[in-house]
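Report on one structure; see the data block that follows.
Excluded from the complex is one protein chain; the other protein chains are retained at their positions.
We just call them A and B in the order they show up, numbering each chain from 1.
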Amino acid sequence: MGTNPPQIGLYIIDPGETLAEIVDLQAVIQKCAKIRQVEVCEVISDIWAEQSLQTVQETVTENRIDRLVWVGTFTAQQKKTIQNVLLEVGVNPYLHEWCDLQLQTIALGKGTEKTLLGKTLTVIEMALARAKQLQPLVPIKLPASDSVVVVGAGIAGLHAAASFIERGKRVHLVEKQSGVGGKVALLSRFYPLLCNPQCGIEYVLKTLRNSDKLTLHTLSKPLAVEGNAGNFSVTIQSQPRYVDTDRCNGCGLCSNVCPVELPIFLDNIQDEPPFQEAKGIGGLIKETRRAIHASVPFSFPESFVVERASCPEGCCKCEDACPTKAIDLSEQLPAEQNITAGAVLATTGWDPYPLSRLNNYHGYGQHANVIGNLEMEQLLSQISKGSDIPLFPSEGDGNRVGFIQCSGSRNTKHLSYCSSVCCSATIKQIKQLKTLRPDAKCTVFYQDMRCNGFEEELYRELRSTSDVLFVRGFPKVEASNPPEGTKLTLVCEDTFSGRPITTELDLLVLAGGMQPSKAGVEFAELSGLPLNDHNFFEGHYQCYPEESQRTGILTGGCARGPMNASQSIESAGRAAMKALKFLEGTISIEPTYPVVNQLKCDQCKRCVEECPFDCYRLNDKGFPEPDLSKCRQCGNCMGICPVSAISINHLTLKQLAVQIEILENSFLDYEEPIILAFLCENDALVAARSAMDKGLNVPMNVIHIGVPCAGAVNNALIADALSIGIDGVLIGGCKDGQCHYINGNQLVNKRSGDLADKLKTMRVEPERVQSLSLEIHEAERYVTILEDYIQSLKAMGPSPFKL
Amino acid sequence: MPPRVDLTKCDGCKAQDEPLCEQVCPGNLMTLNENSQAMCRESSDCWDCMSCTKVYPVGAIETRVPYQIGYHGAKLIPMVGTNSITWTSIDINDKVERFRCKTRND
Partner (left out) sequence: MTEPLQIHQPRSGSEGHSDIFDCVQCGYCSAYCKVSFISEDSPRKVIRFLQQDDIDKAVKSSFVTLCKQCQTCTWMCPQGIDVAGIMRHLVRHHFINY
């Protein structure tokens, strides 16, 4: 601001002279023109006429006014247009003050002429008082990195990486296994086209293979995530591959000479390996891999990798056999490196629920022919490749296959949620099994078949097939160490007919559930992200599902909950879309961020403690400083500060205080209570506005002030309001658990509890300060609450501070 | 008369090194006891400046009025706004008086 006090232009917008019918606008103009610093005071009947805004523009260019107060009713679009028009003559968008008569119940036109005029004058005065305090603000830009770290190279991670590369961003893909692909690479077919996932992965790899923007870190895991959005510093640790990825041409000569044979894949997917050596699928799948083998689960990168732990002492046959001298078996230590990234994307995926925990139920790990659904996928892919595996091990080549759904899911003792993909997966497996072995007789034991969307059609198709039997009920499998050669017999009650069913099977597939991956839980721990009750990543599922509590870290795919491959890809795409804004090279931050007044701050650190996004740090002098790239501008720090030292720009405590001060002179009769309502802009204010739009009978007693979050209301403001004789203060926030800023409404409840105690000692009724939670559609409830509140305030009598 | 601390409310300013009341006390009388809650270490030295009472964020400190002004039971309670302090004085006969003083707090 210059040395001159700001000059204000007051414009009352009255389209169609509807306002003039309610309020005596000439009286308003006369009164307002006398207020200091009001230079221009006009009624504009048609603001959208061409000359109207031009006149305003000219007034500005003549340097007569530099703050503008608009009185009337405006939509957000209209505000934007007016701001843009005046930006042409250099008026900062933050120098407009909007006095919304609709919101302040005046446009409804209910009440006597005198009160309407009084209230109009009051709210205009409030707007003028605030306008005098307005400051021009510009968004700030922070430098940022343009690379991104994607943790987990499953199908979600690969698709996200591909989206980033298409936008020209540098991607660091961190994968704990030796190759990409994750769980999808283990599948035999995937939805909805039932094609081979190897082909799907190959397709997305086409983008990645030819790009120099991709850095793939295999056998790696993140150790630490420091910093904030735009400038994360991610430490990753990589285990040695013992094969030079640049030199290796993937010829496979090394594998041929390797003396070690390892069973394929099982140890990769099961954290708790369920099988003893001789039993189960270990015997079913004949294919083995050597200690030096191509990357698993999908051979990208094309380089081989050595499992050094299983190498025999002193063996270096592969080293000798390698034609390109790519193998180096000398002892190597894990390497650590730091990556600077603008955003981090966690696509850490899922792990199969350990079915060995179900051995009480279904005999997994005890019967040779009881397998999990992921193993079934492997089995099917082996068979479709043409290997002559006896599908049904115990009886040579029987043909009866059973599937038990919800094995471990939807069970309070195991996974209490539905894993959402197993029903369709079983349908898919049966379909493929029928093409490979048309004579197979399948029985599905289910609780409910949950085939969502188009998958229902596949289910119906299968249901009409005569040799697939669907039984609603859970079978019993004799579990505790059956003697060798026992037939697999299932006893079950068909809950539709109520009759017991006894079935002999040759193979039993348990449709095990999805649990969050161990790597995901570890990542959450090291990056400080909250997990939900089921250990998936927490997020606001409707409003910003892919965003986490730490700005700049996004989550996608099955790390957020059970989903199938295509949903996972969609989720990763959305997360990548959200991440792009942190990768622009600069981050633009809205100027409405909090500012700490160091002259007032006494370093009590309450803001550091209470900030929902943990964005306050102490600077070298011990004063708190918000990290603007983390800050979501909720204003909870402004509300919590005991010495009123923190204000968010454009809604400073000073700006609010001067508005409240105007209310000292009541616009109503002495007996009529005046209520000041601070409403959260996300929910409560919208509910109030819609009450007005619906024409509900909102009492005249209330003055609305919008705040970004109920938690932004400082107790000093309430004290201000009470001490000038306002009868009641309402603080409206979201319902518990729905706050967009995590816990703003809880913070305000706690604070108003403290204030209530204080009021009690001051012999003031503590009910004069009320906090309410309001959902966005509860316009009618809001009016009821207001009416009840006015009644109770009337019963209490006028505020003891009222003059 | 010394400040009285409501021990059920005082959180020792989240146990930071120097709580607010300790910072503002002109006589350097306030300190933390072994439970990290505020206490006045030399009550006879307190001259009722009310600094700690005003600054207290959760309203846990109360100052009783000296007996020369009001007998035991009389209270003086501040409520701090952004640019004003509102005082409520309650004497032993439960007579309530209220004052509002502008401050230059902004």
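FYI, a contact is a pair of C-beta atoms (placed from the backbone, for glycine too) under 8 Å apart; a residue touches a chain by one contact, two chains touch by 3 or more.
All values reported here derive from a predicted model rather than from experimental measurement.
A.B. asks: Among the chains you can see, which ones touch the chain that has been omitted?
C.D. replies: A
A.B. asks: Among A:Q7, A:Q37, A:T340 or A:Q447, which residue is in contact with the omitted chain in the full complex?
C.D. replies: That would be A:Q447, which touches the missing chain.
A.B. asks: Please identify which residue in A:T495, A:N532, A:N665 or A:T784 touches the non-displayed chain.
C.D. replies: Going through A:T495, A:N532, A:N665 or A:T784 one by one, A:T495 is the residue touching the chain not shown.
A.B. asks: Among A:K183, A:H367, A:R410 or A:R632, which one is in touch with the chain left out?
C.D. replies: Of the candidates A:K183, A:H367, A:R410 or A:R632, A:R410 is in touch with the missing chain.
A.B. asks: Going by the contact rule already stated, which one of A:G111, A:P475 or A:G539 would touch the omitted chain in the full complex?
C.D. replies: Looking across A:G111, A:P475 or A:G539, the contact with the absent chain belongs to A:P475.
A.B. asks: Please identify, in ascending order, the residues of subunit A that touch the omitted chain?
C.D. replies: 360-361, 406, 410-414, 447, 472-476, 491-495, 498, 500
As a working rule, only the chains that are shown with their structure count from here on.
A.B. asks: How many Å are there between the centre of subunit A and the centre of subunit B, using C-alpha atoms for each centre?
C.D. replies: 44
A.B. asks: Over in the complex, which subunit A residues touch subunit B? Could you list them?
C.D. replies: Its residues touching subunit B are 602-606, 609, 642-644, 653-654, 656-657, 661, 714, 716-717, 719-720, 722-724, 754-755, 757-758, 761-764, 800-801.
A.B. asks: In their shared complex, at which residues does subunit B touch subunit A?
C.D. replies: 9, 13-14, 16, 19-20, 23-24, 55-59, 62, 75, 77, 79-84, 86, 88, 90, 96, 98, 100, 105-106
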